[in-house]
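Working notes, beginning with the structure itself.
Note that one protein chain is taken out, while the other chains of the complex remain in position.
When the chains are written out, they are named A and B in that same order, and each has its own residue count from 1.
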Amino acid sequence: MPLWSIYHSPGVYTAEDKQNFANDVTGIYTGIGLPRFYVVVGFHEVDPESLFIGGESADAAVRIVIDHIARHSAAPEDRRRIGDTISRVVAPYTTDRGLHTEFHVDETPQDLWMINGTWPPPGGSDGEKLWAEKNATVPY
Amino acid sequence: MPLWSIYHSPGVYTAEDKQNFANDVTGIYTGIGLPRFYVVVGFHEVDPESLFIGGESADAAVRIVIDHIARHSAAPEDRRRIGDTISRVVAPYTTDRGLHTEFHVDETPQDLWMINGTWPPPGGSDGEKLWAEKNATVPY
Partner (left out) sequence: MPLWSIYHSPGVYTAEDKQNFANDVTGIYTGIGLPRFYVVVGFHEVDPESLFIGGESADAAVRIVIDHIARHSAAPEDRRRIGDTISRVVAPYTTDRGLHTEFHVDETPQDLWMINGTWPPPGGSDGEKLWAEKNATVPY
């Protein structure tokens, strides 16, 4: 958690772009105290022959699917802020480049999630702070 | 929204099949007034060595994962109709060809979803009608 799955047209990202994009995404979550290794970002190239937007073959598009597990916000203004933050962070890699861009966030159960065979510590707990500090699934 | 991710065995679809399949899927949603570009369809080939159904390697199968964002129906008869509609539309590309076929729909939050850096207009609003008419994320 979070898991970012970035489906993109061929040739839109260099290896360096992906590294920078992943770093910026990671910063969204470390900025609110989550352990760095919680953030997983996968890039998946989809050929124009296999990607359609409105029934038209797409060769310059990015479709991002985000799973949020460790944190769920209920307040509308918090959710608005989450979307705006994501939008701002992805812009240099998406809309600013003229790519058709869409993302959505799914929220999945916190109690059906494990890392390295371990139940993650409760959100905001000392255990989570320790995991963030050590950047590893240490005993807590 | 919606996002269709179609995982399929190698060789079951030509480029023309994919185009037609994507068109038919798109029609489900434009038929109820959604902007055409809301509909994203991705095809993902999975080798028999990497796809298992009931523990058996599968070489003639289609597994469809659908994310619905803009519209959630609560009434059981509406949900039944959604499933039946999807089943009917996919049949020519799946069951009618003798492929093992399974789909499921997930419903994700409407308020954590953006396109081209913009919050989509409320479902059924004049803004949405404008987006459908222009088939673009124009100011509303």
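Please note the rule applied: contacts are C-beta pairs under 8 Å (C-beta built on N, C-alpha and C of every residue); 3 or more make two chains touch, one makes a residue touch a chain.
Source: prediction; values computed, not measured.
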**Fill in**
Of the candidates B:11, B:31, B:55 or B:139, the residue in contact with the absent chain is B:55
**Request:** Spell out the interface residues on chain B facing the chain that's missing from view.
**Result:** 7, 46, 49-55, 57, 63, 65-66, 76, 79-80, 82-83, 86-87, 91, 95, 100-107
**Request:** Quickly run down the residues of chain A that touch the omitted chain.
**Result:** 1, 3, 15, 18-19, 22-23, 25-27, 35-45, 67, 69, 106, 108-109, 111-117, 119, 135
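Everything that follows uses one rule, which is that only the chains that are shown with their structure count from here on.
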**Request:** Round to the nearest whole Å and give the separation of the Cα centres of chain A and chain B.
**Result:** 22
